[in-house]
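One chain of protein is taken out of this complex; the other chains stay put.
We just call them A and B in the order they show up, numbering each chain from 1.
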Amino acid sequence: MDKNKDIETNDILGDVTNNEYKYGFTTDIETDIIPRGLNEDVVRFISAKKGEPEWLLEFRLKAFRHWLTLTPPKWAHLDIPEIDFQAISYYAAPRKKEGPKSMDEVDPQLIDTFNKLGIPLEEQKVLSGMAVDAVMDSVSVKTTHREKLAELGVIFCSISEAVKDYPDLVKRYLGSVVSYRDNFYAALNSAVFSDGSFVYIPKGVRCPMELSTYFRINASGTGQFERTLIVADDDAYVSYLEGCTAPMRDENQLHAAIVEIVVEERAEVKYSTVQNWYAGDKEGRGGVYNFVTKRGLCRGDYSKLSWTQVETGSAITWKYPSCILAGEGAVGEFYSVAVTNNYQQADTGTKMIHTGRNTRSTIVSKGISAGHSQNSYRGLVKVAPKADGCRNYTQCDSLLLSSTCGAHTFPYIDVLNDTAIVEHEATTSKISEDQIFYCNQRGIPTEEAVGLIVNGYAKEVMNKLPMEFAVEAQKLLQITLEGSVG
Amino acid sequence: MNSLKQYIELYLENRATVDENSAAPLNKLRAEALEVLERAQLPDSSCEDFEHTSINDMFAPDYGVNISRVNIPVDVASSFKCGVPNMSTLLGITVNDSFRSTSTLQGKLTDGALFMSLRAAAREKAELVERYYGSVAPLSNASVALNTLLAQDGALIYVPRGVQLSKPLQLVNIFSSPAPLAAFRRLLIVLEDDAAAQLLVCDHTQDSATDYLSSQVVEVVAGRNSSLEIIDIEESSSRTSRYSQMFVRQHDGSNVRINGTTLYGGITRNDYHIDVSGAHCSTTLNGMAICSASQHTDNHTRINHLSQHCHSTQMFKYVLDDDSKGVFSGSILVAPGASFTEAYQSNRNILASTDARMHTKPQLEIYNDDVKCSHGATTGQLDAEALFYMRTRGITEHEARTMLMQAFMTDVIDSVHIDGLSDRLRHLVELRFKGGPDALCGDCAASCRGESVVKQ
Partner (left out) sequence: MKEILLEVRDLHAGIENKEILKGINLIVREGEVHAIMGPNGSGKSTLSEVLAGNPAFTVSSGSATLNGKQLLDMTPEDRSHEGLFLSFQYPVEIPGVSMVNFMRAAVNAKRKYFNEPPLAASDFLKMMRQKRAIVELDNKLASRSVNEGFSGGEKKRNEIFQMAVLEPKLSILDETDSGLDIDALRIVAGGVNKLKTEKNATIVITHYQRLLDYIKPDFVHVLYKGRIVKTGGPELALELEERGYDWIKEEIDNESK
């Protein structure tokens, strides 16, 4: 057992007493916001503001025109209030004082904001072994460790910069895994995406540090539409982390991101998310709508993509990080913990599309529902007719902490090849009263006991997270479930 | 294309004939059904629950409907393949959709129990039929509405309070027609409190060269502490399409056991919709499908746990050969307040050939915390190790495969509690896997094709 991950629960509990949503502050910072509403002019404005080349504007406009023909998807087990897409501002940026070239030039208030979030942007303070790209509202404010990474040929920058500095790479891969035609929110994102991270790991390079992007929605009345593109060339390896928070606001904020990952031969990408957008208050007011399309293409033979997510925030979550296993012997993994409390709703899971021979996938999903929340696992495992020798194992467990919440499981299993072995197991149960009583008898109060048991229950997934994240994620579980018992 | 149109037109043109050849309690619901149908469509593959089986397409071909109830001759003996030795049943026969009583049935039921033509019952016991007909199957469902619009007969099984039938009932449905035919059948099963019954239903076709379509709606009311077992075996032909919808309502303490087995058929879709309304109920819903050639079998289940302390289990198993297609979508819903529910579901499938395919979608929807629910689904092949073990003992690959497939179905077969029937079912399944006594190699569902290499 990895001792480091065996976290001292009592310390955490000490940390989190009286904790509601500690990231719920706003930063009073000068922001450029365009008026609410969406039309072709807005798309052109965003593109012009970012000084984009013609092809990217075309890409955006095509996506926008396609988006106009679509309606929001209704199939998820979610109760989504009508969203007025014209009431959202599609571009907000911290006002820069003429392009900061070094840390000294970055607005000190911005640095403060990220320091409060525990994300130091000053490189000397940055945890060694982790490079950070910080995205506030729509714009990447600072990427650390760029020079060091550049020595290895690793590109880690905001996608806006990548468009300027590496147009060929971006042009080749952007939209190659998630087409703008993919779904309603993918089309919307393709039209108005503002910023996000770009990662390119060249052939044979193992990225020596964790790459991390920290997303922050700050301005009110805005949506966040970031776009992440990660390419791991042959034999490359990278571990990428994503964290997100937002201020507490009574209104709902829309977050519709796209993450695209391309994994070439024998390359490996680990993508970890700790999603902690503001979830709304106890009565279900406010909170972020988190409608995200994440997909990786394991194009190369023996490539590997591993998704790990800890979902604790957002009023509504709609996301299915997926793997297209196209290369021979490619491996896809999905490890998920989704916690919902109060009036949160989550419909999340994965798709494992086996189109290559001898591809393997593993899905482990742990849902925890409390309060009046609704928590669904939705997943697809598909084995294409020519994909011989594929294996999938899926396990999804749901834990119920209240009599007013819901836990649902919707797996879709399509096997079109007779050499495949596909297994799915799911259980739903209440938190064990015997376990709680046992803890009580040893003097552990019920609320703490629940935290302990839930953390144990989620451990299989938590252990997949990089260490710094595991600590944060474990705290988050505890906080999210506070007040859920009794 | 809306395939309802032709049926609505048929009805509007022949309204009087349809009514004349049926009975008032059945006729009474037709107007409402028509109203529903005028703004409805039969579900097609764009509907979530019908992704792989389009009812709209199934009902699209031009079938005849015997609305004036011409007596079509049938050679019962030749198509009646499921005589069950060691088991004496009270036998009723439905030819297409007309119920015919048999000598084994006449006068054998006592204590007020009924097993008879629904049309006759609707005339003789109008009040009884009126009370229950259409009370469980919702007319808002377009397929139910269509069946209600055109159903003229079928069977009624009624067991009064406290009566426990000593012999199983058997209903044999036989299709017989010189031209393509659609039959709209209705089966109404009512068990009053503390009643008990067992029913074996089997579907056959007189010939395998005619196109048949069966639309069947089964309504089941299981009274307090009643006990009901239904075994439904389809042994039709590759040119037969079947859409059967069973709606069950369980009252307190009732025990309902259902087995749906598809041995032969063309396109089959079975819906099982069980509302466990009462407390302390027990529900068992099992099924199996053995598919070869281009057979298509789709079982859709829904168990709604609406009350406390109920227990349900579901187990469906498929063996798919050739280019056949299997679909299973099953869901368990536990409503708020349905505490202490235990619900289990399992779906296990074997793909026996390269072109066979399986789509499965087990679902749990749970709105209560005091529950124990689980589901599992697997799709794979026969155990290669077991196959090798058997071959080292001298058993041919073909026979080993047959034995393993048979063994795979054992728990579904053993769950049948009607004396003598599980043995018979075991035999039928064995025959099916072996392809019958005169079968050529390749006819059966064992699918070894003389291949000596075991796939790993």
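Quick note on the criterion: a residue touches a chain if its C-beta (ideal position, glycine included) is under 8 Å from a C-beta of that chain, and two chains touch if they have at least 3 such contacts.
Quick caveat, the model's predicted, so the values are computed rather than measured.
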item	value
Partners of the unshown chain among those that are drawn	B
Selected from B:207, B:323, B:342 or B:399 as touching the chain missing from the view	B:399
Residue touching the undisplayed chain, where the options are B:275, B:342 or B:411	B:411
Residues belonging to chain B that touch the chain removed from view	383-386, 388-397, 399-400, 403-404, 406-411, 452-454, 456
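Just so we're on the same page, only the chains that are shown with their structure count from here on.
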item	value
Distance from the mean Cα position of chain B to that of chain A, given in whole angstrom	45
Parts of chain B lying in touch with chain A, wherever the complex brings them together	48, 336, 339, 349, 351-381, 455
Chain A - residues contacting chain B, complex	75, 77, 385, 398, 400-431
